[in-house]
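Note that one protein chain of the assembly has been removed; the remaining protein chains are unaltered in position.
By letter and in written order, the chains are A, B and C; residue numbering begins at 1 in each of them.
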Amino acid sequence: MDLNDTPEQAEYRTKVRTWLDAHKANAPGLEGPQPGHEEEFVTVRRAWQREMAEGGFAGVTWPAEFGGQGLGPLDQVIVGQEFQAAGVPGILDVIGIGMLGPTIIAHGTDEQKQRYLAPMLHADEVWCQLFSEPAAGSDLAGIQTRAALQEDGSWKLTGQKVWTTNAHFASYGLILARTNSEVTKHKGMSMFIVPMDAEGVEIRPLRQITGEAEFNEVFFDDAHIPADAIVGPVDGGWMVALTTLLFERLAIGGGSESFGYRADRFAKAIADDPVASADSDVRHRLGKLATDLLALRYTGYRHLTDIERGGLPGSEAALGKVTAVKAAIEAGDLIADVIGPEALAEGEWSYLISFLPGLKSAGGTEEILRNMVGERVLGLPTEPRLDKGVPFSELKALEREGAKS
Amino acid sequence: MDLNDTPEQAEYRTKVRTWLDAHKANAPGLEGPQPGHEEEFVTVRRAWQREMAEGGFAGVTWPAEFGGQGLGPLDQVIVGQEFQAAGVPGILDVIGIGMLGPTIIAHGTDEQKQRYLAPMLHADEVWCQLFSEPAAGSDLAGIQTRAALQEDGSWKLTGQKVWTTNAHFASYGLILARTNSEVTKHKGMSMFIVPMDAEGVEIRPLRQITGEAEFNEVFFDDAHIPADAIVGPVDGGWMVALTTLLFERLAIGGGSESFGYRADRFAKAIADDPVASADSDVRHRLGKLATDLLALRYTGYRHLTDIERGGLPGSEAALGKVTAVKAAIEAGDLIADVIGPEALAEGEWSYLISFLPGLKSAGGTEEILRNMVGERVLGLPTEPRLDKGVPFSELKALEREGAKS
Amino acid sequence: MNFELSDEQRSLQEAARDALGRADTVEAARDALEDPSKLPNLWDTATAAGWTGLLVSEEHGGVGLGPLDAMLIAAECGRRLAPMPLIGHLPATLLAEGDELEQLAAGDKRGALLPAMPPTDLDDAWTVDPQSGLRRSPAPALSGGKVTGRVHWVPDATDADYLVAIAVENGTPKAVLIEASQAGVKIEPVIAYDATRQMAHVELDAAEGKVLGASADDIALAWSVAQSLIAAESLGAVEEALERSVKYALERYTFGRQIGSYQAVKHSLVEILRLMENARSLMYFAGWAGESAPEQFTLAAHTFRVGAGEALDYAARALISVHGGIGATWEHDAPLFFRRAQLSRRLLGGTGAAADRVAGELLAAAGATPAKG
Partner (left out) sequence: MNFELSDEQRSLQEAARDALGRADTVEAARDALEDPSKLPNLWDTATAAGWTGLLVSEEHGGVGLGPLDAMLIAAECGRRLAPMPLIGHLPATLLAEGDELEQLAAGDKRGALLPAMPPTDLDDAWTVDPQSGLRRSPAPALSGGKVTGRVHWVPDATDADYLVAIAVENGTPKAVLIEASQAGVKIEPVIAYDATRQMAHVELDAAEGKVLGASADDIALAWSVAQSLIAAESLGAVEEALERSVKYALERYTFGRQIGSYQAVKHSLVEILRLMENARSLMYFAGWAGESAPEQFTLAAHTFRVGAGEALDYAARALISVHGGIGATWEHDAPLFFRRAQLSRRLLGGTGAAADRVAGELLAAAGATPAKG
């Protein structure tokens, strides 16, 4: 049990700190975009990512040949920790650099790597991920967006994506689309790069309970994609998507405190109220939820140890989100019970309480996570699947029949 | 909203009270059998049921021609309330008179009614219900006990039953057994009357967490059943079983307080401790669980109203057990938290805490109840069934295959 | 034994549903978050239906119905998230007298109770909701016929003509009817989170008023009625949330099956049903006690508050979860029910204080002698 750095890590940490001392005066604030000032926000954060890239702190784990540092995931975590400690934000394009760039490195053509990776790293071009669809929530392979092959080898894209972060200022998106409906659903998808300013692409913000529009819906109406925009083989998109999801899992390994759900933060809100601080109901509730949050912190260190040893955190790491959401909901309930309606009127607690219901479903509903962990970690059997071996084009009819029986 | 009796009910209530005033001196105590004195207990309670039957207070809802009073379910409830108020026990053979007798009245032959009903009413012969099996818990139709037809028209019974209340002093059992494995599982069962002292019948008590043996396992090893012991048609046992279960549901309608889970009882245990009475954690927990228990009491009155109007409580009535068990578990936890290990050492709280885990599964696990209510009340679709349309004899092979895939 | 709604009560329910169906109050609840003027004015609806005088005897121009009838109306309002100012008005009509009572009954004037929590087994004081924090504020003081003090988060005070303040004189609570327009009254409207609830912080600075004849028991009754009305609103919202959740669970497919066929979804919907039916039984308990067993009304109204509050907490979150991600966006109405749940839970002492009072009532009946602080 040792939470200290190895000598190499300590050296790298010093390097990060030194750079931060020299550059943090240029850093923007931590807060999100203010209403009406979204563009300004993006401009400032692009510049900061560019400065980070020039310093070698964007794409830390990317191979050197693509502008990265060729370092390990622990070094990436050190960068994150030091930036957090310094109170400055990290990169703007977390999804591009953390998940989509690595996917292109793994499956893209040389031309694609040449063309797209450097501008991504420098935030000249921000990316978005176009996987989820309204009708395919938990079941990603159920997507319906179609890419139809044209005579000239190009593709036409039709359909709707949802939960797309950053779509409104992204230059490109990585999109999963169905290219063959006559095979089973996992076998007929392909992955493409789509320019977000192409004709036939429409972006609509999705406002959440908090009032923010963190996500977008993106509509495609015969949008044109050139032949060379495919990533990986035709009808081989599912494997490419799994790569992206693997990098997502690695990115989550960094720990559960990234949402800011810290026991001491919540305790402070209670400590301000002398009556609450002495109330046994309040104290029991605080003690229990703080226990959960501390468990998460130290679970995070266990995951970092796995990563340091060259592995991935096991599938049970997904349960961290369940615990984080549960404990934060309990904290929001407790704090608003103590403060009263004033807690809902505005400010951090109102935001927290509003944000959590969305977070609960983000990245897979709790039910799906529990299925996944039960099957992969505990070895429990899957549920009977009615869609096994059925061509995608026949699924709808099957569903209708199932509903009747 | 009126909790008062109609004039007829008030008159009947007076009749019950009058009888009780005259007879309650003969009544045994409320407590269960003391270890080592089980036989004595049964003897005394048989005598009391006989006295009740002679007074017209056993089989209240049975037709007069079979020794009953031909009254309605509300009158039965009034009897229960008055006996409870007087602090005296009711009939010994609740299962026989409440469920099995009515089943025989509905499906039995004239000879069977003639032979069995009167001794049942007078507790000369106590009955037990032999439906559940170890391998067919939630799925009653999955029973494996076989009744094989002999050349002379009699049957030979082989298999194992479980959760059999009163088996050790019962004269007869009503048993559901498989008589045809080559049809789907619901279609190959028959119902029989089996003498519990027949050769090849072995009874073993099942001790529970409380230490009591409320239930038994019953083993059948080529036990002989005469041809005239079948109730209802050959292979028509499922319909007969459904009748029994319907009477069970009606019997439950009487209300949730029959287990003795009353808010005031639990409040008394807390009120004895002045520190606990002022502790906000304790008070919040008590307030919430008491709310649940009061909800149950008044839900009970809604069900009685349904019954009074000639209906059955809806399937959602089954949720009363979920609430009762949940609230009682919370009460047991709270009281033992307040009292400490002393609460576990012996006495009513130790008994309560030990009894609840068994009650939770009794009469269907909570999962099965929720399925049932979700499907019947909310109209939600059933889960895909792998055993649909499959002959019973092929089910095992199918299961093994399913486990592999 | 008859523990169901009467035919008259079912008619009342249906009429309320009709009357409230005329405006899309759910849509208005959304619009009002940006622009409170988008809220429909439902006062005329209430007046036309006679709800303003629902609890007032016919002799004083009311319709002379009971608490259960009022709860049924509140439940229909809750189902539609309707901005109906009856939680303030109806309890005020229980305490008002004379001409003012007739004006309130007719709907010519609006009333609002400045609610005060009765003493508990642990605390002898009459208290009011503080602006913030767990320490409750003392109820306003009455001295020389004038009332001074602050009451926060008062439902429906914004547009009230008459405030019925609970003020303490020599340790005794008095109800005082105060004209809202006078100089000594400052009403600061506040809207927090759920825009359909128009609340206010009310400051009384030697406000003049008419001291009413209501006893401490009458005043405690008004508090309990307010508890039961907010509970009834919550029950109505739960019924709507369940209906919408079930509908979606039947429409939506995943992995080739309706999501309502999955146990996780099915059992969660059944949990809403369980909590809802329990809350409904507690509403009947409160209604029956209000009519036939007044000594149990405090207990009953507060169990109803606790049970309905728990049901709405659960149902509002389940409504979102069942819908997956979209349930947490403004594409969907679920956030409106969520906001309603969040705010309702914290009003009028909050569900926590209600649970505490349930315990206190039961402990006192069991002869407890709590070791106070």
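One rule holds in what follows: a contact is a pair of C-beta atoms (placed from the backbone, for glycine too) under 8 Å apart; a residue touches a chain by one contact, two chains touch by 3 or more.
The structure displayed is predicted, hence computed values, not measured ones.
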| item | value |
| --- | --- |
| Displayed partners of the chain not shown (whole complex) | A, B, C |
| Residue of A:Met191, A:Ala263, A:Ile339 or A:Leu395 in touch with the missing chain, whole complex considered | A:Ala263 |
| Selected residue (touches chain absent from view) among C:Val63, C:Ala264 or C:Ala365 | C:Ala264 |
| Listed residues A:Leu304, A:Ile329, A:Leu352 or A:Leu395, member touching the removed chain | A:Leu304 |
| Residue among A:Ala213, A:Leu246 or A:Ala295 touching the omitted chain | A:Ala295 |
| Residues belonging to chain C that touch the chain removed from view | 135, 262-264, 267, 371, 373 |
| Chain A residues touching the omitted chain (full complex) | 1-6, 9, 74, 263-264, 267-268, 270-272, 274-275, 277-278, 280, 282-284, 286-288, 290-292, 294-299, 301-302, 304-305, 308, 316, 319, 322-323, 367, 370-371, 373-375, 377-384 |
| Touching residues on chain B - with respect to the absent chain | 132, 134-139, 142, 162-163, 206-209, 211, 215, 273-276, 279, 281-282, 336-345, 350, 353-354, 357-358, 360-362, 365-367, 370, 383, 385-387, 390, 395, 398-399, 402-403 |
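Simple rule for what comes next: only the chains that are shown with their structure count from here on.
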| item | value |
| --- | --- |
| Chain of greatest Cα-centre distance to chain B | A |
| Centre distance in Å when chain B and chain C are each reduced to the mean of their C-alpha atoms | 41 |
| Multi-partner residues of chain B (each touching 2 or more other chains) | 280, 282-284, 381, 383-384 |
| Two or more partner chains touched - positions in chain C | 250, 257-258, 262, 265, 352 |
